[in-house]
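With one protein chain held back, the other chains of the complex are shown just where they sit.
Labels run A, B and C following the written order; every chain starts at residue 1.
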Amino acid sequence: MITASLFNSFSMPAFLADPSAGHGEASQHLAQLAEHAAQHPNAGPKWVLLIVLLPVLGFVLNAFYAAFGNKSKIPAWTTIALLATAFIATLSMFLSYEGTPYTVQAFEWFNLHYGDKSFVANFSFYIDKLTILWMLFVTGLATLIALYASEYMSHDIGLGYCRFFAAFCLFVFSMACLVMGDNMLMLYLGWEGVGLCSYLLIGYFYKKPSAVAAAKKAFIVNRIGDLGLALGVYLTFVHFGTVQYSELFANETLHTYINAAATGDFSHIPAQAQWIALLLMVGAFGKSAQFPLYVWLPDAMEGPTPVSALIHAATMVTAGVYLIARFYPIFLVSEHALPIVAWIGTITALLAATIGMAQFDIKRIMAYSTVSQLGYMFAALGLLSTTGAAFHVLTHAFFKALLFLACGAVMHGFAGQLDLRKLSGVAWMKGWGIVGVTMLVGCMNLAGLPYITSGFYSKDMILAEAFITPGYRMIGWILVFTAILTAYYTFRVYFRVFVGPQHAEPGDEHDDHDDHAHGEEQNHDAGPHGDHHSDHFHPHAPGWAINTVLVILACASMLSISLAYIQKAEHHGWVGSMVAESSASYHSPYAAEAHYAHVEHTDMHPVAGPVGTAAPGKVFGMDAHAGMILVSGLGAIFGVLVAAYFHGPKGWQGLFIGGRTESDKCRMDAIARRAGPLPRLAENKWFVDEIYAAILVTPLRIISHIFHWIDKLLLDGLVNLFGFLPRVFAWVIRPSQSGVLQGYAVSMAGGLAVLLFVVLVIVMNSGGAA
Amino acid sequence: MSQQTVLLLALMIVPLLVALRIAFSKNPDTGYRPALITSWLLMIPAWKLIADFDFSQGATTQFAYSISWVESLGLNFSIGMDSVSLLLILLSVLLGPIVVMASKTAIVKDKRMYYAWLMVLQAAMVGVFAAQDLLLFYICFEFTLLPMFVLIRKFGSTNRVAASVKFFLYTFTGSMMTLAGMVYIVWFVAQPDQLGQWTLDIATLTQYASNMSMGEQTWVLLAMLAGFAVKVPLFPFHTWLPLAHTEAPTAGSVILAGVLLKLGTYGIYRFAIPLAPTAFFEYAPEIAVLSIIGIIYAGLICWVQTDIKKLVAYSSVSHLGFCVLGLAALNVTGFSGSILYMLSHGLSTGGLFLMIGFMYERYHTRDMNTVGGLASKMPIWATFMVFFAMASVGLPGLNGFPSEVLCLISAFQSDAAWSAAGEPGAWGSSLGPWFAVFAGTGMVIAAMYLLFMVGKICFGPLREPEDHHPHDELPTDLSMREIITLSPLAIGCILFGLQPTMLLDAISEPVNNTVVLVEQANGLESAPTRVDQMIEHADEHHESAATPDHHTPEGASHE
Amino acid sequence: MNHLVQAIDSVQLAQLAFPSEMPATVLAPYLFVSAAMFAIGLIGFLTRKNMIIMFLCTELMFQAAGLALIAFGRHHLQADGQTFVIFVLCVAAAEAAMALALVVLLFRHRESLSASAWKELNG
Partner (left out) sequence: MNEKLAILWPEIFLFIATCLVMITGQWPSRAIRHLTPWICAIALTVAFFAAMSSPTTQGMFPAIVPYAKMLIAGVGMLILLLLSGTVDRELEREVDNGKAFSSIRSNRGEFYAFFMFSITGLMLTASADDLIWLFLALELTSLPTYIMVAISTNEKKSLEAAVKYFFLGALGAATFLYGFALIYGSAGSTNLNEIAQVYATNGISSIGMIGLLIAVIGISFKIAAVPMHFYTPDVYQGAASPVAAMLAFVPKTAGFLALMFILGTAGWASNGNHLPVELEATLWIMAALTMTVGNILALLQSSVKRILAYSSIAHSGYMLVGLIAGPGEAGGPFYQNGIAAILFYLLTYGVMTVGVFAVLASLEHRNGTEADDINDIRGLCKSQPVLGWTLVICVLSMLGFPPLLGFLGKVGLFTSGIAAGQYALIVILGINSAIAACYYLRLVATAYIDDDSKTRPTIYPSPFFMRKIAGVISAFAVLFLLVFAQPLVNGAYKASEYVPAIAGEPEHEDHHAQDEIKDNDEHASNEVAIITND
């Protein structure tokens, strides 16, 4: 009942009553494409398998390096070379793609036939444009970040280095399986595989209990999501009889449902079909760190920064977005799934932003910003804008990787220092210019400064969608507010760490060098800051590899602005074109209309559903998109200004309006002190972890202990009791063996008397019956 | 007797002979080398058997050999294998050299006794799976108790006496009931209105057993489950297992987890289901509920263990719950998954026990509060540990996943209502999605306790017992011998994870047959399969047996 | 046994001795006496501690059976009962010999005829 009423408040508006304008056609087109792939299995070129194979090769080679005690940077170069090749292969896959999806099979995996039914899930890959889009930035970023890591991880050369790159390659492999898999089990394989790599890499510094705990948490929280995903897969199989994409998307039943959903009629779609999306959603929430399963991601920053950049910012965490985009047809036929996705995304975005505002660990701030941005993407998915989501995924991948890598450079250079109160003016330090500039680019993108940043375009697409989709205006306002917060906390970092008076305190890796979890093969003399001592600390400026990667990513972030304009007319940008020919092609009709105003908004059909009183597409009485430029652009600038005022350093020819003269004295402190418990709560992440611990972990642990005792005392006790009973009986009757002759005689006579009496009773009874 | 039959016999007899040879040797400390050589050499006939096995006829008993033993009891020494037996025999044979190698330095006293019994155990395990005669199966089934009893009692750790006795008595008590149930079936089939002949041939019994009334089947099922459920072990009959595992020597634990527990599930698959199909169908939900309780309950108990071996032992209880769940689903997915689980659990949990054994040899403690953070000192060990833990968690790509996913799907899809509604993936037995949901929490719990274990024992700062000093013979990290011991398991884990379809194909025919049998016995609509013919044949046979001409029991021709 | 006697035709032999059948009314008292003897013997065995008396009680029980046998033989007009009794007497005599020997042996060890003096073996 509770769930039912909850869902009623989250029910999805039918997106359009006119099938001709919407999904009927798309559905038909998709069905044809999928049908084609289904009828021509394994038709794709085999070299596509290279994309999957090369990372595996990298993994194996790195494992060998580890086994043979390699102590050079060869693992890194191997990895970079292989991943670059994989990227090139992906690129050629992109270029050679002819518009129809195809599958490539590596080998049979699950092949279970019984009667006319079958459960088939092969180790094969489904290539369509969504796949290509994802693989492009996955392999591309992976190559770049591997390059970055070759330098970043150099203090661990030896076993740890090999271990890092082995896991790195394994991650790329898993991600490739996740994105390219042609069935849900392959997706699941990749899904869990990236989870494993995430676990291994978060726990890279395995001597640190916090890292181990964080790794564990990440894996377990993800597993909760995975359970949802798994159940979703099972339900898909049960309901549609297949888990292969090509068959699934060509499934007639599914298209009947889609057509029904297009008219707003969900009553004829069976509950099973609707539940699939709800279950898959749980998986997506876990992997993409959405409320309430987001708690693992901030902790995941215990891993080395390249890992945070690649896995926990750019690629793995977008798997949830990919999942929903990939199964968009299934989400569409679920009445409540997409609204829930939208609202959860929105809530997550806001919640994470509020926490991010109050953190002092810059990597953690970035982590919360990742959660928040993922919230945007989910909101976009919920708002029927897969293009917006995918575009934001792409831009976010670039700028968030950039931000993380810049933060990582700082961390690397300042012996693990991440506290923004203890760093200041880093950009002005010798050798840190590139980091400062690229960080600025990243921050601008994240803040979404209007027109000059790609982050602005992608975020704008989402915000506009929120305002023009009937019933979702509230989401729009929340997201706008969040955008302001985002700008604030982003530039809070920038203003405190990168500009202002130069000051730096080394992190704890400097003081307790041995505690830093290196592999045991670690040659301490070779350590880049092994000769430092706490009395004189010199930051260790990034080398060429880090700088190169930062510059490339900064450029990529800026260049991806252009993606918004390529193919804008047909598909709302290049990303739209990539999404259009995939299962995620169910973009919102409103987006198209709001964007290009092909149709008079007043002519829009009234929307069926519980909401929709507001005229769609109007913000402040103007076109939604134009309005959004105004609102979000101004909001971003406002946020930056606020950050500058509260956190910015003093002066520098009037560029900064802040009053900070020392590393940790800023105007915000005074306000925070007077603001009551709120900043404390936000700093402590609203105590969500503690609440979880109190309501979930602790009770579970108590239950486990109770079970343990039940097992020990009750169950085993019963077994022991039954084992002991014969002895008890024996102990009871043993006195009869008194050794006295007469006693025996009496016992015999008495026993016989009793025996005969019992027999007599039995005979009387049976005789009576007879 | 074909060449392959000789090889199959060799798999049973050679270890016995070697055991005798070891037992009669003068020096009490011999045994390792002959046992090692034998167990490796046994791989040759084993692989030859695979090579010669006709997998397209997987349900047919191949390489069969039968010789009358006690004719009056109908007891034949009748062996042979279908593909399910073949795979389980292979697992047993594969574990042979592994456990021998794992024992080289662990066993320092009375090696003669140890390796002799290990070889006997090897023979008995092959016998269980090869038996085509009900009583022969039972004999081998029981006979495995004795070697294991000796291994635990003699070579176990501190609480070994209690552990060995509990292990023996608990399983023995259960299996006495199993014997009663089995004898009842045989007696039933020997009735003149059934076959009219006393036979212990499993295949023949299977054809008639479903004629038993519901009440009879229920009792028979209960009797058989009394033995098999204890062996599996199914909640709440599992309490012997943690104790036995904890106290057993490493090799004992490996074999216990790897093969002996599978005797229970194999028994359910091979006997309880085909011989009481209606009752099993009726009580499948109850059995499934027990297995799910086991999954969750044992999993949570694992989570609060400090004794690492106990943790893995409880994890076996939890894992085997999936296996039974798959069986209770009574469909192709479930049976396939369950058989896969039998095979794969042996590899991953066996691997975990080996890891623990190797650690125990170096530190002489299993307490995770005393020893931990070993990754920095023993990286290879830790790598394997994480690997096997992940295999055990059910990470896709490794062995745990295919079996687990199939078991869960099978429970999920066995919803009668859905089946009636024509859901394409549904199967009309009496579990349902909720079973999979609750069992699925086992996945999460498995991650919880295994990562808890890995986090404590492998990761974190290095903790060692205070009185720890390096082992005389063993290097700090794994020795080459130990790595070689582990590698087959690790390779097996990956192979099973990536190529389950190889196994699924191999077992598809027997599994299909069993499903059809269950369907027919319960009047379910059965998908047409290639085994229909066989069943028709069975029906004919049955009809002819029902005619008066066949009423004369052949056993009555005495004098 | 019967076969040996058959040669003489036991029924004829018995009929020579007992020309008329013994009616059940006559048989019953014999049986009552026999049952009483048996019961007395049993109760004596259970209650008396002196081993010789205990043995005599078993003798009493033997003779109770003997009495019943004779009565039945007479009742059935057969010699079988009497034959049986003769053998019973022999056995009883043998037992008596053994019993006395045993009792004497025991008395030497314990200087007592009480059966309860011997209870070292127990449990």
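Assume a residue touches a chain if its C-beta (ideal position, glycine included) is under 8 Å from a C-beta of that chain, and two chains touch if they have at least 3 such contacts.
Keep in mind the model is a prediction, meaning the values are calculated, not measured.
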(Q) By the document's own contact criterion, which visible chains does the hidden chain reach in the full complex? (A) A, B, C
Q.
Using the document's definition of touch, tell me which of B:Val70, B:Met214 or B:Ile491 contacts the absent chain.
A. B:Val70
Q. Touching the left-out chain: which of B:Tyr32, B:Tyr138, B:Trp303 or B:Phe401?
A. B:Tyr138
(Q) List every residue of subunit B that touches the chain not included in the displayed model. (A) 68-75, 135, 138-140, 142-143, 146, 149-150, 153-154, 161, 164-165, 168-169, 172-173, 176-177, 179-180, 183-184, 186-187, 190, 198, 219, 553, 555-556, 558-559
Q. Mind pulling the subunit A residues that touch the left-out chain?
A. 723, 726-727, 729-731, 733-734, 736-737, 739, 741, 743-745, 747-748, 750-752, 754-756, 758-759, 762-763, 766-767
Q: State which residues belonging to subunit C touch the missing partner chain.
A: 1-3, 11, 21, 23-25, 27-28, 31-32, 34, 38, 41-42, 45, 51, 54-55, 58, 61-62, 64-66, 68-69, 71-73, 75-78, 80-81, 83-84, 87-88, 91, 94-95, 98-99, 102-103, 105-106, 109, 115, 118-123
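The rule is simple: only the chains that are shown with their structure count from here on.
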Q | Chain contact topology (line, ring, star, complete or other) | A | line
Q.
Farthest chain from subunit C, going by the mean of C-alpha atoms per chain?
A. A
**Q.** Of all residues in subunit C, the ones touching two or more other chains
**A.** none
Q: Report the residues of subunit C in contact with subunit A in the complex, numbered from low to high.
A: 42, 45-47, 49, 54, 115-116, 118-123
Q: Would you tell me which residues of subunit B are touching subunit A in their complex?
A: 166, 169-170, 236, 238-240, 243, 297, 300-301, 303-305, 331-333, 336, 373, 375-377, 379, 386, 390, 395-397, 401-402, 405-406, 408-409, 412-413, 415, 418, 421, 423-426, 433, 436-437, 440-441, 443-444, 447-448, 451-452, 455, 458-462, 498-501, 504-505, 508, 512, 515, 526-529
(Q) Using the touch definition from the top, list the residues of subunit A that touch subunit B in their complex. (A) 107-117, 119, 123, 159, 185, 188-189, 191-193, 196, 199-200, 203, 206-207, 209, 211-213, 215-216, 219-220, 223-224, 226-227, 230-231, 234-235, 237-242, 270, 272, 517, 519-520, 700-701, 703-705, 707-708, 711, 715-716, 719, 723
